[in-house]
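Submitted below is the structure of interest, expressed as structure tokens.
All protein chains of the complex are present and in place, except for one that has been dropped.
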Amino acid sequence: MQRRAANWAEFLGEKLLFCFGISALVLLLLIFLMLLKEGVPVFQHTAPTAFLLGHRWLPLSDIFGILPLLLGSLLVTLAASVIALLLGIPTAVFISEVAPRRLREVLKPLIEMLAAVPSVALGFVGLVVVGPLLREWLGLDSGLTALTGAVTLAFMSLPTIVSIADDAIGAVPSSYRDASLALGATHWQTIRRVLLPAARRGIFAAGMLGIGRAIGETMTVMMVTGNAAVIPKWPPLCRFWEAMAEFPGLEGFRATLDYLLAPYFDSVRTMTATIGAEMGEVVWHSGHYHALFAIGLVLFLITFFVNLAADLAVGRR
Amino acid sequence: MREAIRQRMWFALFASCTAVVAAPVVVIAGLLLWRGLPALDWAFLSTPPAPGMREGGILPAIVGTLWLAAGTTAVALAFGLPAGIYLSEYAPRGALTRAVRLAIVNLAGVPSIVYGLFGLAVFVLLLKRVTGGMSIISGSLTLGFLILPVVITATEEALLAVPQTLRQASVALGATRWQTTVRVVLPNAAPGILTGFIIGLARAAGETAPIMFTAAYFYLRHLPTSLQDGVMALPYHLYVVATQIPNYPAAKAWGTALVLVALVFAMNLGAVLTRARLRRRRRW
Partner (left out) sequence: MKVMGAVACLALVTAALLGTGLMVPGCGRGGPETEGVRATPGVSGPRGRIEVKGSDTMVNLGQHWAATLMERHPEVEVAVAGGGSGTGIAALINGTTDIAQASRAMEEEEKEAARARGVEPHEVVMGTDAIVVAVHPSNAVDRLTIDQLSDIFIGKVKNWSEVGGRRAPILLLSRERNSGTHVFFLEHVLRKGDKEGKQEYAAEARMMPATQAIVDEIAVSENAIGYLGMGYLDKSKIKPVGVAKTAAGPYVEPTQETAASGEYPISRPLLWYVNGEPQGVVKAFLDFALSDEGQKIVADEGFVGIAR
């Protein structure tokens, strides 16, 4: 009898788990539906191509072209992800494998503390510290640039990447490590050829979550990128040749780098900052309102396809 | 010998990366303490703001943030833990499971402002009867959903890390899958699960956009008496006093930031210490 009762409860429990298990999927669908419902009406006013490729964003005059916003988001997110991954994964390896026990127990919570700094506060630090620094070093007119945004954003993603990647590496059974060392490999060889591949899944998950955070961040970018809806551009090509002409030599290197990174020294406006900054103004169900939701929809779809591509590329999980 | 040198070089590089990552934390903590400590006194922490906001304290914002933190934890636990367990222990290999995983990664990329709008549409307007409109419940649900991806992922990773041998041994001894999961796997995965909560809660406590439309007021005289009440909240308060009020004493703004970070730190510390202790007990 007791067995029966236990079975019933377990059956119920398992069904409940299934419900919660797919809750993420349900939530995503609901958000997608909301974006669809509120965003699509804008296409009655502006054709999708005009919306996506139009290069003037003047919503107060009913002109809805989001190309500058798309490129702005792309610029900032790309750089932020690169910085965060290049810094984060080595850090995770260091904390997990190289650092002595005591140091690790200090470092891991310290880095998780970075997650505790609210986006508003980090935005301020970006505004007050990073911006002026970049302004000094690069001789710019203003510290409110795409680069400032990228650097500040990178630090928002870092705690996620470092912490979860660290857990993933630590989760590799010690038997793997022991076996590799016993076979004569050095610590580094063990890390590179045994542990990292074994932890590949978790590290990948950590990276995707971190990048996701960078894409979706609103407040911070709103405070440090300057929010000018201009299409990022490079100086005229002749400057590039001039830079290349000076090449072997530090000046040439610097000039080339300056040229390639030029768009980063200007202000940009991201899609998330646009939604965040303008939502307070809109009259509900006006053209502008729908346009903002349409931006959210575009953002959602881009993220979705990138994630889908990554998922397919990595193969069976 | 060459291998040893190469290893030294790589490890030195990693150490410098770590330094670059850890340094800002120290700098920010230093800045907060230096600029914010002068503003902290008992009055600041225990009284509501005075007319004009430039005097008085931030008590309602502290209380509001605590309420939201508790609510968010409840929501994240209620949805995230079972979801992580399901994905790790029960989900069959197949299209649905893959779709769920894809959904989780996508949710992580949804901007916090979109969560705020979602919360506004669903919890504040649609479910007004249940949640009371702009309230702790609405805010907690919105924030809880915001951190769901991190919590689920960390839970799942933690559960997967538990060696199969433990599960097999348990089943061999006659336990059902449920019993195995709950009594054997889960306790061993606790440290990793806590990691998810640490990161998630820290993020939720500091978010402004999701609570701007769902829970946070600029000024309320009284502390909340029910879950259906709106609240003041530290992140929103910090945003407003630092940007919307002319001649707001800078020390108070720093003080508010310090209190917020200290609060989150305190919440984290408990979790971190527990995790360290649980880790030592791990058996493999």
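For clarity, chains are labelled A and B in written order, and residue numbers in each chain start from 1.
The criterion applied here is as follows: a residue touches a chain if its C-beta (ideal position, glycine included) is under 8 Å from a C-beta of that chain, and two chains touch if they have at least 3 such contacts.
This is a predicted model, so every value here is computed, not measured.
The chain not shown here is touched by just one of B:130, B:173 or B:273, and that residue is B:130.
Only one of the listed residues, B:22, B:242, B:257 or B:271, touches the absent chain: B:242.
Which of B:49, B:64 or B:235 touches the hidden chain is settled by the complete complex: it is B:49. Interface note for the absent chain: among A:26, A:58, A:133 or A:260, the touching residue is A:58.
Not every partner is drawn; the one left out touches chain A at residues 56, 58-61, 68, 127, 132, 141-142, 144, 222-223, 226-230, 267, 269, 277-286. Seen across the whole complex, the unshown chain contacts chain B at 49-53, 74-75, 77-78, 81-82, 128-134, 137, 182-183, 186-187, 190, 212-213, 216-222, 225-230, 240, 242-247.
Definition applied: only the chains that are shown with their structure count from here on.
With centres set at the average Cα position, the gap from chain A to chain B is 18 Å.
Listed in rising order, the residues of chain A touching chain B in the complex are 6, 10, 13-14, 16-18, 20-25, 27-31, 34-35, 86-88, 90-91, 93-95, 98-99, 105, 107, 109-122, 124-125, 129, 155, 158-160, 162-164, 167-168, 171, 173-174, 186-189, 202, 205, 208-209, 211-213, 215-219, 272, 275-276, 279, 293, 296, 299-300, 303-304, 307-308, 311, 317. Put simply, chain B touches chain A in their complex at residues 3-4, 6-7, 10-11, 13-15, 17-18, 20-22, 24-29, 31, 78-79, 82-83, 85-87, 90-91, 96, 98-115, 117-118, 121-122, 145, 148-150, 152-154, 157-158, 160-161, 163, 176-179, 192, 195, 198-199, 202-203, 205-209, 234-235, 238-239, 242, 257, 260-261, 264-265, 268-269, 272, 276, 284.
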